[in-house]
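Only a single protein chain was left out; the remaining protein chains are all shown in position.
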Amino acid sequence: MHTRSLEILVGFFVCLGIAAVFILTMRVASLDKIGNSGTSFRVIAKFENTGSLGAGSAVKLSGVRIGRVRGISIDPVTFQAVVALDIDGSYNSIPADSNAKILTAGLLGEQYIGLEPGGDETALKNGDEIKFTQSALVLENLIGQFLTSFTQKDAKKDTDAAAAPSAR
Amino acid sequence: MKNLRLIVSNFLRGLGEATLFLFSIFGAVPAALLRPRLIAQQLYSVGVLSLIIIAISGSFIGVVLALQGYRTLSSFGAASSLGVLVALAIVRELGPVVTALLFAGRAGSALAAEIGLMKATDQLSGMEMMAVDPLRRVVAPRFIAGIIAMPLLASIFTMMAIGVAGGHAVGVELLNVDAGSYWAQIHNAMHGRDIRDMLIKSTVFGVAVSWIAVYQGFHAAPTSQGVSRATTSTVVISSLAILALDVVLTAFMFR
Partner (left out) sequence: MTTAGSDTLVRVRGLRFGFGPRTIYDGVDIDIARGKVTAILGPSGTGKTTLLRLIGGQWRPTGGTIEFDGVDVHQQSRKKLFALRKRMGVLFQSGALLTDLTVFENVAFPLREHARLPEAMIRDLVLMKLEAVGLRGAAALYPEQISGGMSRRVALARAIALEPDMVMYDEPFTGQDPISMGVLIRLIRGLNAALGLTSVIVSHDVAEVLSISDHVYIVSGGKVLDHGTPESIRNSTSPLVRQFLHGEPDGPVPFHYKAAASYATDLLGA
């Protein structure tokens, strides 16, 4: 019947639409499985500079994502950035003396926190602070350092060159 | 000066009339929801019939974006980020906005013309005199169908653009971006939030376009000129409304 085929087409359309939503959420987007569930624990780490790190950035251990940055605030005394990390509850044996670095994915990619496990027997637990940290590399500083060392080297070369004839 | 005042007062009157009309549609929605068959019929004309244009446009936009993005990204040696570029642009902006613009042109204009013609040929009056409320019987089912169809169409558009025929086909098959890294990058850069925002945006656009279309049709002058003007206004006003709403919504979503 006429209405029957119409209803089938409409049903097909709705299914297609819902399938598209489903595919987009499952395949394309990463669901926030980590960080929001009740099984995560929180540790903090203080950095001199967090670069472009932000809430939601990944926390990785040996390249595997184990958590997310929950929030960044300022320590009112030392003016360091205090980064709160939510780490999935199943990673409950990370050594307490592990160190945290702010790293960049690729040359221009986003920044994340990479943990390097230490050797301590005790594990990180809720409320702990990661003591050993390394701040984000700020490109300007890096270039600045590079330029300074370059000009110093140049200056040294000049003086070397000036000194050379007399030495000969 | 007098002209300006007339334009302003006409605009305010139209806006007020449209808002009151929206309230009366809301009043008619519960009764219309009890008749899913009517809504299904309208879903066919606004949804199924828009499917082809939406799917094809989605593929084209995905292809173009992948080609353009690849040129720029590869000059930075970041071709592997192609997936992120395509996916973010489509999910956050182009998917809902382009779908809504096409929807306004395809379904919105048809809605306005259909209702306007029903008015011009006394069909709405006739219904009223048969003690049938045209708001419940004609307007509300079309309004509801428009709101349901928009997010579904936007999702289909997005899926076509990123995955099936657009970005994936060009990026992976043609430009040899690694399929794994195409998807992994997308997976990393996008959150469930982005999909949710896309659905919210497209639903809001659906409400706006359907509202404008049924208002324009229902309040069209009952002449052929009136109907054609209603159709044109629907497309023009809807397009402006979509872009303006997009600014507001984007500002809210990506603070």
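Order as written gives the chain letters A and B; numbering starts at 1 within each chain.
As a convention for this text, a contact is a pair of C-beta atoms (placed from the backbone, for glycine too) under 8 Å apart; a residue touches a chain by one contact, two chains touch by 3 or more.
Quantities reported herein were computed from a predicted structural model and do not represent experimental measurements.
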Ask   = Shown chains touched by the missing chain?
value = B
Message = Given that one chain is not shown, which residue among B:30, B:77 or B:126 touches it?
response = B:126
Touching residue (missing chain; options B:106, B:137 or B:168) = B:137
Request  = May I ask you to list the residues on subunit B that touch the chain which is not drawn?
outcome  = 117-118, 121-123, 125-133, 137
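The rule is simple: only the chains that are shown with their structure count from here on.
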Task = Round to the nearest whole Å and give the separation of the Cα centres of subunit A and subunit B.
result = 37
Complex contact set, residues of subunit A against subunit B = 3, 6-7, 9-10, 12-14, 16-18, 20-21, 23-25, 27-32, 56, 58, 106-110
Ask   = For the complex, which residues does subunit B have touching subunit A?
value = 37, 40-41, 43-44, 47-48, 51, 76-78, 81, 87, 91, 148-149, 151-153, 155-156, 158-159, 162-163, 183, 186-195, 198-199
